[in-house]
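Comments concern the structure below.
Yeah, one chain of the complex is gone here, protein chain that is, but the others are all in their spots.
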Amino acid sequence: MTTKQDTQADVLPYEEPSGIEQFQETLREYGVTRAVTYGLLGVFLVWTLFPVYWLVTATLKTRQTLLSFPPQWIPLDAQFGNFAQLFAQRPDFVQFIINSTVVTITTTILATTIGAMAAYAFVTFDYPYNLDFHLPFYILSTRFMPPIVTIIPLFVIFRGVGLVNSLQGLILVYTMFNIPFAVWMMKGFFEEVPDSLIESAMIDGHTHLGAFFKIVLPLVKPGLIASAIFTTIITWNELLFAVILALNANAMTVPVGLASFVTKFSVQWINMSVGATIALVPVLLFAFIARQQLVRGFSMGAVGK
Amino acid sequence: MVTVNYDSVKKAYGDTIAIEDVNLHVDDGEFAILLGPSGCGKTTTLRCLAGLTQPTDGTITLDGHDVTDVHPKNRNIAMVFQNFALYPHMTVRENIGYPLKVAGKSKDEREERIDEVAEMLEIPELLDRDIANLSGGQQQRVALGRAIIRRPAVFLMDEPLANLDAKLKISMRSRIKVLQREMDITTMYVTHDQEEAMSLGDKLIIMDKGHIQQIGSPDEVYHQPANQFVAGFIGSPSMNFVTVRRDGDRIRADDAPDTFDVELDSEVADRYRDHETFTLGVRPQYFEVHTERTDNAIEAAVEVTEPQGDEQIIEVEVGDQPVSLTVVAPSAIDAERGDTVWLTLDDDLVHGFDTDSGRRIVGAGDQNRGVASTPEGEMTSD
Partner (left out) sequence: MATETDQATAEISSFQTDTTTRESVLLWVDDHLKWLMTLPAVFILFALTFYPLVRAIQMSTQQFLPTGTTFVGVQNYVDLMSNDAFLNSLAVTGKFIGIAVGVEFLLGFGIALLLNKKIKLRGLWQTLILIPMILSPTVIGLIWRLLYAPNGLLDYIAAPLTGGANVGWISETSVALYSVILTDIWQWTPLVVLVLFAGLQSVPDDVREAAIMDGASVRQRFLHITLPYLKSLIVLVLIIRLVDALRVFAKVFILTRGGPASATNVISMQMYRTAFRFNNFGEASAMAVSLLVLVLILAMSFVKIANVEFGS
């Protein structure tokens, strides 16, 4: 940066790049920077996706080939029979899937509706005693609480009212778990809806509630869908609550079932892989459908929220 | 006969009073305009009639029926909002027909009425378009369509033209006026634009700081303003106000006693016999500009001239303080910055206002009568 010291104006109209900058420029010209960037990103991608690939291909191997040394990178002699084998050896797995499905769907509907209503109310109405702030804050702060803290007393409470090992109990707990999330997601969407739209609907003949269902909700559909998908994924995947509250086969969900494949003494490798793959397919499907929402949701609306 | 009545309506938010002492009456088929600056309470007043805002006190009646506590959906009123409030996820057709849909009317009946309304507003070709693809003016007409389709008892409009560009404003203005005349629906319209109000309204309700200042026809509020606020609000460019001291028939501006010293007709001066000082109000159009020294005139120095085609606006300054005046003169008058001009007053057209209360000073036998003759013309001013 020698020219900076020059008191005479503009001996050189520009500065000579430093040695480092010249080196970087050379690298760029030779495409080295590009190569390295793509290379590193590629490595990260492979590192991220390979374990899933490994699991899915495991469903097509035999127990021997699965743990062969050296490992079989691409499954030869695919064993499609493994799927049938799982259901033959563990017929209760079907029940797990049914339980998970029922719980997930019900929870999603409940949490999204209740959460959306609450979010709308906070956005639209004035509450006394500064509840406007306190209630949403209280609701959102429950996210900070480690679930293990509430699960212990919940278990005792549920045991008292006979809700242990029941789908209803699970649904209740999962709904509670997901409401704060739904509220957080929907709040922003509701804030975008202009008051005059709702007023117009009331003048056109709706009650406020009617306007909410007929006019507002359709407008925030993307938010509802995103909220529903997140709830679905979270609920379907959940283990801690399920393993404590629902150890009975009537109410056992898929994650708990999968956990049972892995005991202190042995691991049923093939069954476990098949089961895990079955468990992840619906989630991957939903995620694919909602990939834009998910990326946006996970990025937490970093831009302009 | 759908008449609207406000009786001592008040709306307060905690300790803040938005509107107070609102008493007004709108006749069947009348086009009433709530006019005033931002924050004066005009929109609050309108919303009370719509049912979107609950009055803290007072009653609102439609045709004698007390509707103060009735849900907006049951009031048979229609409203056009400033931002149109069209349903974004519906087509034009669905938007216009929506009130009928909610009322449970059959699809055929709806279609028939929608077509009728579209014809009236000259938008039949837009019926199947999406709202997002419409221009401001088109959206405005759709909003109007949605409002008139159920033949409401009262038509409410909250600054519907505010979001349109200047030329569009003027054409939509006449369209609205014609529509209202044809349909003969009692209408209440809110605006801050006094020009708009003057051209549209049968009855102007002028508000400031939550209180009604004057209720009257455009003519009445222009020529017989109740107080200084109304006088200054109506008319463009605004009326000039100068504090003057009366000495017999002469009036002298306190701030420019040498250059602003004129003699009024005795009759006119007599109006102000009870006032030693008062605020003189003269509209820019009511000065006559002389480029040569004239008797009984105000001597002024030209600051700025703004040509307006057939006329020009001249800003002048009088005296040392100085007193600034805005004058409208024919373009023919040749005056430039720095020139001295002499302004004469048309005695019949000046107003005087009490310096404390702001009320217009009226006297017996003057041409511009006070507005006290009509019942609802009673104004509170402050």
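Each chain gets a letter, A and B, in the order it is written, and its residues are counted from 1.
Convention: contacts are C-beta pairs under 8 Å (C-beta built on N, C-alpha and C of every residue); 3 or more make two chains touch, one makes a residue touch a chain.
For clarity, every value in this text was computed on a predicted model and none was experimentally measured.
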{"item": "Contact partner of the left-out chain, one of A:Gly31, A:Pro71 or A:Gly162", "value": "A:Pro71"}
{"item": "Options A:Ala35, A:Val94 or A:Met145, residue touching the unrepresented chain", "value": "A:Met145"}
{"item": "Hidden-chain contact residue, picked from the options B:Thr56, B:Asn76 or B:Thr277", "value": "B:Asn76"}
{"item": "Residue of B:Asp184, B:Asp219, B:Glu276 or B:Asp348 in touch with the missing chain, whole complex considered", "value": "B:Asp184"}
{"item": "Contacts of subunit A with the absent chain, listed as residue ranges", "value": "15, 18, 21, 24, 33, 37-38, 40-41, 44-45, 47-49, 51-52, 54-55, 58, 66-67, 69-71, 114-115, 117-118, 120-122, 125, 127, 135, 138-139, 142-150, 152-157, 172-173, 175-176, 179-180, 183, 207-209, 233, 236-240, 243-244, 255, 258-259, 261-262, 264, 267, 269, 272-273, 276, 279-280, 283-284, 287-288, 291, 294-295, 298-300, 302-304"}
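Keep in mind that, in the parts below, only the chains that are shown with their structure count from here on.
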{"item": "Inter-centroid spacing, subunit B versus subunit A (mean Cα positions, whole Å)", "value": "57"}
{"item": "Residues of subunit B defined as touching subunit A within the complex", "value": "50-52, 71-73, 77-79, 81-83, 85, 87-89, 98-99, 102-103, 146"}
{"item": "Subunit B partner contacts - residues on subunit A that touch it in the complex", "value": "194, 196-197, 199-207, 210, 215, 218-219"}
